[in-house]
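Only one protein chain is missing from this complex, and each of the others stays in its spot.
Labels run A, B and C following the written order; every chain starts at residue 1.
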């Protein structure tokens, strides 16, 4: 795809796969709105006062139908928005088209190359002469990373005159990032620093991005305030758990049509995502096994009747392997060559380094057959056994299906809206330092509240006497901070 | 689509959507073979002796990847095969293309009109000058119906000179059938009777077709022997139950991406199919309710914690409605107009008369929006509420997804192969009269056996003393005929 | 316990553990009545016409609270009743006391010796000078067996003058039976033949007893008509399945207080009882494995995510073993000595020959410690490992807990009442030969109907058009005979 920015008749920039899918996207967006009561409540509550008036928001987050409803909630509250996906396979092209046509600048399509991916990220942050965004919605932290790396390189360049060198790293993706920054530096050696100056803060969506933020906070290198949306209860205990419980089997079915019942499935990692995956597989009739490093999570699996073993123990027995760890080097090529013929190997963690794709690609004599996009069979020359790799090792639920369903994303994204509102409201008060924050519990409870009526639920009200007895306000919050749900 | 028969380079007839999808179909067929141990065992066991040598088999059964493996098992055993789908939406076009190119005459594509559907059925039965098939594989009984109606019309015509009159019925589909027979009669007034003479028998796949056969047996109108494959344990208690448990959520997700967790779902009918659907929905986190006419099935639902109510009781509360009854007029337009906005209404029973599509289509002022193929939103003019109808009221798992997965279809289709072998082997012995038969239990047990190793199972062997104690042969069959599993 | 028959003030015979528990028994009977709508409906429907007027009914069936409600239903319909338990551990002494005091002649207590057990059975059949019962309610077939063996011995004696010789068998229990008959023969050499003459028929409760009846039918030795209650759908698919799902964990908990979650549990046999047990253990968080001889049942287990292995495969890994086969010699002493320390071994099948108790008792140097009644630890001398045996290998749910709960027994026992009514009504019509019968489907459906309202269920009614379409009467029965539910 030629990397040229296009413009709508109204002059808004975009780059999407196929603008003719905009109508289809709009229809699905309208269906999704009915399933996203939290976001629609935000529009109703905050829309009239236009709190984002004058705010520029850049988002790097899977450009799906659900994200479209998020974007149009931000614009309904007055923001100007630019958007890119945070994964090369996660864009839904009809969603991208509808948003590009109707609401915001979008740079995203399903099946980007890594080069294209980072070009999109750069476009998303590029608000023209006036510099960068006021706020960032990030998922996995790539937008945040680009700014931090950009600032670091500019400072280094100012001090030493040294440009970033893509050859200084083995990591193919980081080479692209360095190249991008190098090229930018040549044009404007203050670009990322100006961006940083303007930036009010970032709200981060996922475990992986949050980990990066806490590391930067610990190192003292974090350049702007960050709100950790991931660890809102209504995010991590819903989207990560129930979202994956829904979208893992969805991805498996769309990619392979395999019968899950009767199969042996291994879930690597039993955190929130792993718990959702294991539950889904078990309920579908698989025998599930878990690998874990953490004895507490391991004991949780055991209490649910799920054995905890090492990957080596189960290699030859399992039919389906899912990585959910957020760590790297989980399933290596040496593991894969010991698997049964047509074992399915996939990842539902944020990054693509859980499965050793490089090892697979460079295995001597290996043969790859693409069954259909995002479903490949890799055959080992010695055994003639194949493994089926989904989404090239990337997030299989977004690569092979449509990701989490609208209702649970409404929880996550309502947290995003609230986080963005909070950062913007407090932009001049100094309330937020260059640190990582979580949303206060009463907002977490509010997000949950907004999703109850749609499901027909009725809450019980505390009497003042009962509230006093357990020492909480009648209106909440109801739990101590350390409460685990 | 112009209804012209095409021919492969080898002269085999076909009519499919897109022959260029044959390679893709072949790849998925190869994956499916690994998941269908029963059929592959049949090839290994019977292939060398070519038992179907000289047999013509016509099949009317969803032209999917799994059916492709069935067809190629029949041809591997020596048969010549012609095929059509038994549902206008159930064909997978890449499967049809691969089979048409490589193995058998196929007349099927996804999205046939009813006119096209019956043209395909007629082609499937049309073996040219030499007449009809020796054997039929039927699903729902449409091929069987066509022959029976044809014979009846020919006899009537011979007696009275009266041609069938499409206007004699209100049923749009039956009008087409009568028209087809009328046209055939004009060309050859003995066609269907010659077909009947040649026919050795039919093996029927599903509850609905079996019901028709037993009615014909009761009426004394059945024209040839029939084997009821549906009521093999390894069919009805597997495909109907576990197949639907898999493919119902698959269809829901592909069609609507709706989050099932938290929703209220109503399953009409709690037979094998309904049990599978209810289990799937419950496991996905829905609150499930069931409607039933049969007090025993109702009590089973209750024992699983599922309330049994009437449709009227739950209309305004439910988000998802699924019909599984095999009966007609289950969800009427008057029901639908009382539903919540965007309630999903779908059918997983064989025929399309469980949901009142005619009532919906003819509702004054109703507006239909096609979100995507097989997913329509119908908006009532008065309330502005819409219902989402899947697959136009036809089998949603085949219309919106890919039907049952390979492994469970291997059970069903191994029964089909065994039934066809049995009919063919006994074609001259008079063993089978013009009646409906079920396969003997030891064959049922054999089908199960063929599927155990793939799942890593090990059976226990009876000692002779134990076998004597419970009065069964060491090698089985192990259960009395009335055993319910 | 001295084997002397006692009498109530009204002159009714009995032998129970402790008459002072009658009040407690009465309170629990009253609670159970609320949970047994089928039986209470029978009282309401049939009580006024006293259909059992003049009928003598002997019952050999676990003398529990639920059975008490059955007995008092029979007496409410006009019968005279004598009762014994069909298992040495299954009597609830307070139930026995209440019935003995208030309603019927009872000979039963928890913890009978085998000698006592058969004495009770004999008393139950002994209606004094006037001979035997008109009807038998049997569970496992011991009452039926005694009569058949008695008749055989009397005929042999008449022909040859030979008395039965207890030393002719190794089976300790059968020695007692022969001794009993020998002693009876000396007193009255026509006793059992007179009993047979009077007997209208038997209704049999359980799989094991039914198997015996079909064997006798096959051999031509069945002496009177039998109704197979076990294979009513509302019995075998409810009591066997849902009853065991309830009472297996109940028995485990009361006997051992062991945490089921996290444990490895092996269920031998995956019939209705095994399915209930496996479901209960899985739901409680155990990892469940199944052993099976039947490939169909094995495949069912696999579809539920339960591996199928041989006992040898899992001996060293499992914590809990349950036999449910209805066969003999399932867990032998050689198996037990390879188990983990404190592995729990128990049986929920009808007879006590599934677990090799004899092998255990006679293992050289083995040491038995009774933790509490029905919970014993047997320590092997070599390994010092112990196995925990429940209820001495007999039905653990009745030995260690209180058996199946009232609601599900109401289904089973309503079938019993209906079967008894049918036999009695047709006693003079010759409708029932010396064969085994099942109840017609409309009565099965009626039993289910009687249990719906209590659970708040509402059935849907067929329209006449719908009924015609599926060829069933509007009022049922709704399913063909071969339907499996």
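Heads up, the rule we're going with is that a contact is a pair of C-beta atoms (placed from the backbone, for glycine too) under 8 Å apart; a residue touches a chain by one contact, two chains touch by 3 or more.
All values derive from a computational prediction rather than experimental measurement.
Remark: the absent chain touches shown chains A, B, C in the intact complex. Contact with the omitted chain, checked across B:78, B:166, B:285 or B:373, is made by B:285. Checked against the full complex, the one of C:153, C:408 or C:467 touching the unshown chain is C:408. Check B:305, B:430 or B:464 against the missing chain and you find that the one touching it is B:305.
Residue C:284 is the one among C:284, C:333 or C:418 that touches the chain missing from this view. Looking at chain A, the residues touching the absent chain are 211, 214-215, 218, 231, 233-234, 236-238, 241-242, 272, 291-300, 302-303, 307-311, 313, 326-329, 411, 438, 444-446, 448-449, 451-452, 455-463, 465-466, 469-471, 476, 478-482, 484-485.
Residues of chain C that touch the chain left out of view are 24, 27-28, 31-32, 34-35, 65, 242, 245-246, 249-250, 253-254, 256-264, 283-285, 317, 341-342, 369, 371-372, 377, 388, 401-402, 404-408, 455-456.
Residues of chain B in touch with the missing chain: 261-262, 282, 285-288, 302-307.
To be clear about the criterion, only the chains that are shown with their structure count from here on.
Same-residue interface: chain A and chain C share over half of the residue numbers found at their contact.
Relative to the centroid of all protein Cα atoms, the closest per-chain Cα centroid is that of B.
Averaged C-alpha coordinates put the centre of chain B at 42 Å from the centre of chain C. Spacing of chain A relative to chain C, judged by their CA centroids, is 58 angstrom. Listed for chain B are residues 242, 455-456, each touching two or more other chains.
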